[in-house]
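Remarks on the structure that follows.
The other protein chains are all here in position, but one chain of the complex has been omitted.
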Amino acid sequence: MSATTPAEVKRPEAMEAGGTSIPSADGAIGRRKLPRNLVIGAWLLIAWMALAVAGPLLLGSPTTMDLLHSLRPPSLAFPFGTDNLGRGVLTRVIWGAHLDLEIGFFTVAPAFFIGSTLGLLAGYFGGVIETVVMRLVDIAVAFPFLVIVIAIVAVLGPGLGNMYIAVAMVGWVSYARITRAETLLAKRLEYAEAARLLGLPDRRVLLRHLLPNVIPQAVIYASSDVILGIFLGSSLGFLGLGAQPPSPEWGLIIADGYSFVDRAPWISAFPGLAIVLLAISFSLFGDGLADLLRPETR
Amino acid sequence: MPEPVLEIDGVSKHFALRRAPLAALAGKPRRRVQAVADVEFAIGTRECFGLVGESGCGKSTLARLALGLLRPDAGHIRFQGEDIGALSGHGLRALRRGAQMVFQDPYASLNPRMTVGAAIAEPLAWHKVVPPADVKAETRRLLSEVGLGPETASRYPRELSGGQRQRVGIARSLAVRPALLVADEAVSALDVSVRAQVLNLLADLGERRGLSMLFISHDLGVIAYLCARVGVMYLGHLVESGPVAEVFRAPAHPYTRALIGAIPKPDPAAPHPARPLEGEPPSAAAVPEGCPFRTRCPSARSICMTMPPRIDFGAGHWAACHFATEIRNQGAI
Partner (left out) sequence: MTKGGAMDDEAVSDPPLLALEGVGVSLTANGARLVEDVSFTLGSGESFGIVGESGSGKSTTIRAIIGLLPDGLRATGQVVFSGENIAGASEARLARLRGAGIGMVFQDPLSALNPVMLVGRQIAEALRWHGRLDPAARRRRMIEVMRLVGLPEPERLASSYPHELSGGQRQRVALAIALACAPRLLLADEPTTALDVTIQDQILRLLDELRRSLGMALVLVTHDLGVIARVCARVAVMYAGRIVEEAPVARLFAAPAHPYTRMLLDSIPQGPRACHPLAPIPGRPPDPAHRPRGCGFAPRCPLASVACTERTPPWRVLAAGGGFACFHPLLAEATTHA
């Protein structure tokens, strides 16, 4: 009574059920759901951006002075109170939102692009390129970040633009390190070898195969770097080296309110709160992004 | 005599190890890892040649040498008659179309961020194997040839099983219509039943497309199934070679005997070899002088300090051992 073993089936995979992947012992891998922090963070950021765009259109000017109403505590007319020049703190904070969002973006984006590119090239080609890039990294890292940035801004002159230049000049090193490490790992994987073996030129292997797999770590880092960038911008603003008065940048507002903190704490408190809330939004988004982009293991 | 598809002619390859800066200053020579030492064999058209050995024997390095991914330090590698060491540009592109590889790890051999269809279409488009308008159809055809449905093209590797991924890898390497396929432990990571499916697939593809194959594996059973001839490697040296049936029936090298004896057979009544192979293989950075196997060989004598000659038994069967004839006469394991 022998089993009639079937003739070789032409499409054995056609018999699989459903086509979902094999679950690991950790749990079935179904459709990927968006992580909750990511969704909440994303909505918060959208709200911030809407506020940054719409707010200025709906409110009055942030620079209108009204000395009769200076240093008033929060009330119906001025929900965040007024500062020493009679300007509504709420108005100033909302007008400042777009500034701090810009600061977040421009402190990170140049460093991200420059650093990631250098890191990718260093990791892939090795040799002289890698040596040069890594030695530059070593030099930049030898100095305390804030000290260098302040020094460069002091040389170039205060202002947001110069601050962006200063940060880009120093901030690229983290991204270079991250992408280089990821590239070193990825280029050894068989799919990178297969791409080269198929005759694809280096630039294609780099852009089409390595880059998409190597960049997520840098992106995740960037999402938390944005928060540091905002803090930096506000700190420099507080020191007078970043945004210049009468710009309603939050750091500047805090600085203005510093002398009145005993009489009118709301001047500094509300922009400070705004910074914290924006940072939390980015933080949630970054965490969620990290969860989403976490490398898929079998 | 038809020209062989691949000729490995006295090929050697070593890798230099990094040394401490002080040692460099002192002028000490770098230590070298002899990955491949004076290997010689040829693969004909439609022939499947098996390469068997354990880790560190140099078979993966040899695979990469054969494909031109590495340059040999000595010897020549000829693909379809042409020395590949001298190739560049146009010639190199032709080599890329002529010889391809299937990798061991189905999980790492596909770009996780590329769909299956994109991965197969890429070499099709790049090498202009078919006109751009036909790329999609050709992709579907290739998928079907390896036993996958057209809907697989829109999937990502993470949605597929190991066996399916391996099939995708095979389809990708077949896209450029190679004459030689190098399979580096291509079925080792697969389940037994899936392994059998992929083995049959490779055999069918080989027949249908007239492919030559260099099949690398540590699994003698798999090599016996697919290959006509086999070479046994140990510490970078090819120690025995010949028709599969011959080599497995009457191995002439002590290492081949030990290897065959060590494999657990799916038969409880099979006798276990009396003397198992003891110890560990020496480091490839310190290959023993003379016969590389002498430190573990049960038959080693003082003459083994000299490099053993190749003893020929006819029909293409030879072994590099001073006592090859006696070993062979011991008969089946």
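Brief remarks follow.
Read from first to last, the chains carry the letters A and B; within each, the first residue is number 1.
Keep this in mind: a contact is a pair of C-beta atoms (placed from the backbone, for glycine too) under 8 Å apart; a residue touches a chain by one contact, two chains touch by 3 or more.
Small disclaimer: the values here were computed from a predicted structure and weren't measured.
Taking the complete complex into account, B:262 is the one of B:42, B:262 or B:307 that touches the chain left out.
Among the residues B:115, B:200 or B:299, only B:200 touches the chain that is left out of the figure. The chain omitted from view is touched by exactly one of B:10, B:132 or B:221, namely B:221.
Note on the undisplayed chain: of the listed residues B:244, B:311 or B:324, the one touching it is B:244. Contact between chain B and the unshown chain involves residues 54-55, 161-163, 191-197, 199-200, 203, 218, 221-222, 224-226, 244-245, 258-259, 261-270, 272, 276-278, 280.
Criterion: only the chains that are shown with their structure count from here on.
Distance between chain centres (mean CA atoms), chain A to chain B: 47 Å.
Across the interface of their complex, chain B is touched by residues 8, 10-14, 16, 19-22, 29, 189-191, 193-200, 204, 208-209, 212-213, 295-296, 298 of chain A.
Within the complex formed with chain A, the residues of chain B that make contact are 67, 69, 92-93, 96-97, 100-101, 103-105, 107-114, 122-123, 126-127, 144, 147-149, 151-152, 155, 158-164, 167, 169, 172-173, 176, 197, 200.
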